[in-house]
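Here the complex is missing one protein chain, while the rest keep their positions.
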Amino acid sequence: MPWMLPTIWKNLFSRPVTRRYPFKDIREPFSGYRGKLHFDMEKCNLCSACAQLCPSNAIVVDKEAKTLKYNPFACIYCATCVEACPRKAITMDTHYSPPATVKSEETCRP
Amino acid sequence: MSILTKSRIKSPWLLHYDCGGCNGCDIEVLAALTPIYDIERFGIVNIGNPKHADVLLVTGPVNHRNKRVLRNLYEQMPEPKLVIAVGTCACTGGIFYNCPNTLGGIDKIIPVDVYIPGCAVRPEAIIDAVVIALGKLKEYKG
Amino acid sequence: MSTGWLVGSVVIAVIVAPLIGGLLRGIDRKLTAHMQGRIGPPIIQNFYDLIKLFGKKPMVAGKPQLVFAWGYLFLIITAVVFFALRQDLLVVLFILGFAGVCLVLGALSVKSPYSQLGGHRELLQMLAYEPILLLAVIPIALKTGGFPITNIFEYGQPLLPNLWLTFIALVIVLDIVMKKSPFDISSSEHAHQEIVRGVLTEYSGPYLAIIELAHWYELVLLLAILGLFWIVGSLWWLSILTPLAIWFILLITDNICTRLTWSWMVKFAWGVGISLIALNILVVNLGWM
Amino acid sequence: MVAILLALAIGFPILTGVICLGIKNHKARAGVVSLTTLVLIVTSILFLRQGSFPYSPPPTWDWVILVLDYVILAYFLFVAIRDFIQRGMSRHNVLAIILTLASGIPLAVFEFSKAGYLPLEAEPTLYIDHLSIVMCLIISIIGSLICVYAIRYMKDHEEHLHVEKTNQPRFFFFMLIFLGAMNGLVFSNNLLWLAFFWEMTTLCCYALIRHDETPIAITNAFRALWMCLIGGVGFTLAIIFAWNSPLHTLSLMTIIESGAVACPVLLLPLALLCLAGFTKSAQVPIQGWLLGAMVAPTPVSALLHSSTMVNAGVYLLLRIAPGFQGTNLSTFVAVYGGTVFLVTSILAISQSEGKRVLAYSTIGNLGLIILCAGINTPLAIACGIMLIIFHAISKGLLFLCAGAIESHIWSRNIEDMEGLAARLPILAGITIAGMLSMLVAPFGVLITKWGAMEAASGIGVWSTLVVILLMAGSGATTVFWTKWAGRLLCHSPLPGPRKPEPIIPLYHGVLILLIACAVVFSILITPIYNGVVAPALAEAGYGVAFTTGHWFLKSPIGIFAAWPIFVVVALALIIPSLRIRTKPEESQAAYMCGENVEMGADEFVAVADERTPLKTGGFYVETALGEKNLNRFVIPIGIVFLIVLFAISVFPLP
Partner (left out) sequence: MLPEPIHLKLELEDETVVGVTPIIGYIYRGIEKAGELNPFRNNVFLVERICGICSFTHALCYCEAVEKLMQVEVPPRARFIRLCWSELSRIHSHLLWLGLFADAMGFESLFMQCWRAREIILDISEMTAGHRIIQSTSIIGGIRRDIDKEMAKEVEHKLSDFKELMDNTVSPTVYNDPTIKRRTVGKGMLSKEQANLLGAVGPILRGSGVPLDIRQTGYAAYKETGFEPIVESDGDCYARTIVRLREIYQSRELILKALSLMPEGDISVTVRGNPPEGEMIHRAEQPRGEVVYYIKGNGTRNLDRLRVRTPTFANIPPLLTMLPGCELADVPVITLSIDPCIACTER
């Protein structure tokens, strides 16, 4: 019983450790964080290596329609595609993908 | 904004149900309650009872067994109510897209208000999602 | 006291008590959060909660439930009114007891495992604290020469120096009623334990709000009863400070121990609480205090 | 005029009882019973208007009583010996034989040696005062209502048991003569008369418990017989000691007026009368017979074992309380009553059979009245009297409710009553109201508890003990009543289509009347106090207990306002029904972790997706607080108490 007392007493009179997200004291993500994906369609040649390796089927490359469809709501942010892309067309942000009220796919065209 | 709407926005009580996720998102939901993130700042309480809850947080891709539970829980929540799909697998099935016993997303069972992508989601994303969901309450009439 | 005074105090009691109660609950949450190193909700959070609950669509699990919910609220308000009118303290506590029975019956009236269990636990909780609460009145009456609260006001000396044993017993009761660790047996603020939210499980929306409101009244009433121990002319501020101090100590206790089991609670309450009061009555009777 | 009244109150029911014995036709019997009850009710009210008066019938009646007394004892001897022969020796029949002899032989020796073949007289033979009028009202009104109820109940009962040849004539014979005997008992002043009526109630009790003639009923009847006969022995000895005292009297009034303080020799006869009272009220350690008596048809339980006969014991205690005021005996009685209250209330928690709960609660409440008698202040005695009234109403009601429920579900088990609030809303509602009337604030029973507490909180070590017993016991009563009420209420939120509750006029009528009495009397507590309780106090030589004003009861140390609480309760009942028209779509099933089979069914999905019915149950703590476990302590404690009783009456300490 009394063994918790010092802790709570100290906490009571010191500043809470809470990071006041989204207002202030936000700890920025570490540099290696696997966040949002960006497709640089300038570089991409629709080789579809990423789509084949993606473990959760989040990328669909349609060579005929010349599109690359990416579904952030299916992606597990594993970075396999980033490593697989021969043309380094895919990059990862350190910010996570934002929540949304509708699930929308991103359709990218070179 | 009427005082009622304001109160609704200020006091969302959560019900969290794991529909077959991997625990990753579930522990992040819990982590959001703890000192570093402390979502009780926004009046959020994890209430564990559909009859008291305003917001249903669901993780996991839903399987054939727990879809019934999910629907029951949803129906037992009094209006106005919101549903948040937490994590990629709750949105679309994610990594489990080809598992034989998954349905691929909770919106196959109940209407969803906000989707949070991420595997696992970060507590910050959960906070964002709750904020977006509460925005919907401003239009609620009833 | 004049009639105007009386009417005034009733009105103030009925309106101000829940405000204080709600605020105390808010401060409770804030302080608890700080003790845990968190920021916690705003102090008026519980008012938001209450208004929100009132604004939810009603969802009912059987009609008797509603009767008992209303009964609970009304009876507690009656107890508060009786208190404000400085009526017989024993009667106030009896009414409180009736209110408790209503709460339990409301829970037991729904065939739901959690609600049933919660109801039975609440009942055991009442078994633990009711006798202490009622017995605590006896030494007060012995000292002041009667049960009406007026007597305490007219007594002219603070009661605490003589009745501190009783006071401690009442603190135990307060802890049980506030459902703080180690006594949060029948329901817990944080609703994820084995019985979800016990007696409250099947109430929702406005009806949950009614019960919540009644809890606020109850809290204030009990604190006020603790305050009676200091009522006397120049030290009146102690009668406000003491209950608040006690309340704060209970918050701390809540944060430094686990919940214990009901059998322990009943044993503890009866063993310690009743002996404290018995000792106090004895000592008063023998004229030592 | 007064002679006629007495004849109507005592003689008439005995007469109609005998008539019943000869009536085979159900309707005719019902008519006779109804007529008797009507007469009794009117008579009792006339008594109330008449006020107190003494009365001595012609001395021939002393002879009649004397002879009948021995007839009853001889009958006891006969049945016990017959049982000995038919069913072999058992503890119960042997004790019955011994105790019959033990009360009969000393009495005979005493009477024939001392009085020389003449019945001993006491002036006046009968004395009617407000205490006896209160009792008479209870007996006549509640007792009569129970008899009326029994008309229908016995029909159902016999149909259910497939009895070929109806036993109802005998049943109503005993029921009715019992009413007469009780009236005689409360009016008697001559100890011999009192003892006679006392034995007569024992006789009825024995015969009625035995009514169904099952082996268990017979055994329990004999148990009741010998246990009540302990009281008979007590009476015999009390008579002998009273006559041998310097007062040389058999008049109860004389004994009481003298009091044990002035004449310490009287302590022993008073203690013996207390013992008789304890046995009749089934106090620890001989509570067993009352529990066993629950095998009898429910109206019997209601009449004898709750609202009327067992009250004879506490009536006697309240009656003689002024006699032992200021002695250790008084303290003893208070502590004893408190202990019984606590112990039986705890025992009741573990009971799952409804009637046994009622029985324990009855014993407990009688203990409470005894406690009041022991505290022996005006306030306490007033509370004791009022408790007799309110307890009789509420408990009679509850027994009848239990009977009515039994006639629907054919079970007395509390667990089987789950959800009756949905199936039989009226009946269950009345039952719950009845329970609340035993339990919560504005109702009479609690008002008296309040008074008892205020009275008990006097100065002294013993009073500390008494209040603690009282409060702890009250805590326990809350548990078992609430639990039971909860079982009745417990039903799933969305039940299917329901059959409307069948209305049985004789049941519902009587029940509604009784619950109305409980409510109205509680609201009208001040007129009741002023009308009957205050005069009774004055007649017994006590001071004023309460003052009244604004329809509040005020004691020197407290105020009780009952009606405002009633207003609140009424509001709580009315507001939900006015404001909330529950629409079907607002109803929602209970939370079962989302595993409800479908909304509304109280089943959930469990192993291998099977539907599993939800089972809920009450809380009994059988292992810790069961009878087996507790009786190990309770019975020895009771015996120690009885030893102490004699110790303090034989060696009265200052």
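Should a chain be cited, it is by its letter among A, B, C and D, assigned in written order, with residues numbered from 1 in that chain.
Going forward, a residue touches a chain if its C-beta (ideal position, glycine included) is under 8 Å from a C-beta of that chain, and two chains touch if they have at least 3 such contacts.
All values derive from a computational prediction rather than experimental measurement.
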item	value
Residue among B:Trp13, B:Phe42, B:Tyr74 or B:Phe96 that touches the chain left out of view	B:Phe96
Option from A:Asp25, A:Glu83 or A:Glu105 whose C-beta touches the chain left out	A:Glu83
Interface residues of chain B (partner: the chain not displayed)	16-31, 34-36, 46, 48, 60-61, 63, 65-66, 69, 89, 94-96, 98-102, 119-120, 122
Interface with the undisplayed chain - residues on chain C	32, 35-38, 117, 181-182, 184-185, 188, 190, 192-194, 254-264
Residue ranges of chain A at the interface with the undisplayed chain	1, 3-4, 6-8, 17, 27, 29-30, 32-34, 53, 55-56, 76-80, 83
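One rule holds in what follows: only the chains that are shown with their structure count from here on.
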item	value
Computed distance of Cα centres, chain D from chain A, in Å	78
Centroid spacing, where centroids are CA-atom means, of chain B and chain C in whole angstrom	35
Sites on chain C at which at least two other chains make contact	33, 36-40, 57-59, 196, 201-202, 204
Set of chain A residues in contact with two or more other chains	16-18, 20
Touch list for chain D against partner chain C, complex	418-419, 421, 432, 436, 439-442, 446, 450, 453-454, 457, 459-461, 463-464, 467-468, 471-472, 474-476, 478-479, 482-483, 485-487, 489-493, 556-561, 564-565, 568-569, 571-573, 575-577, 580, 582, 586-592, 602, 614, 616, 618-619
In the complex, chain B residues that touch chain C	3-4, 6-8, 10-11, 13, 34-35, 38, 40-43, 45-49, 51-52, 54, 76, 78-80, 142
Chain C-touching residues of chain A, taken from the complex the two chains share	1-5, 8-9, 11-12, 14, 16-18, 20
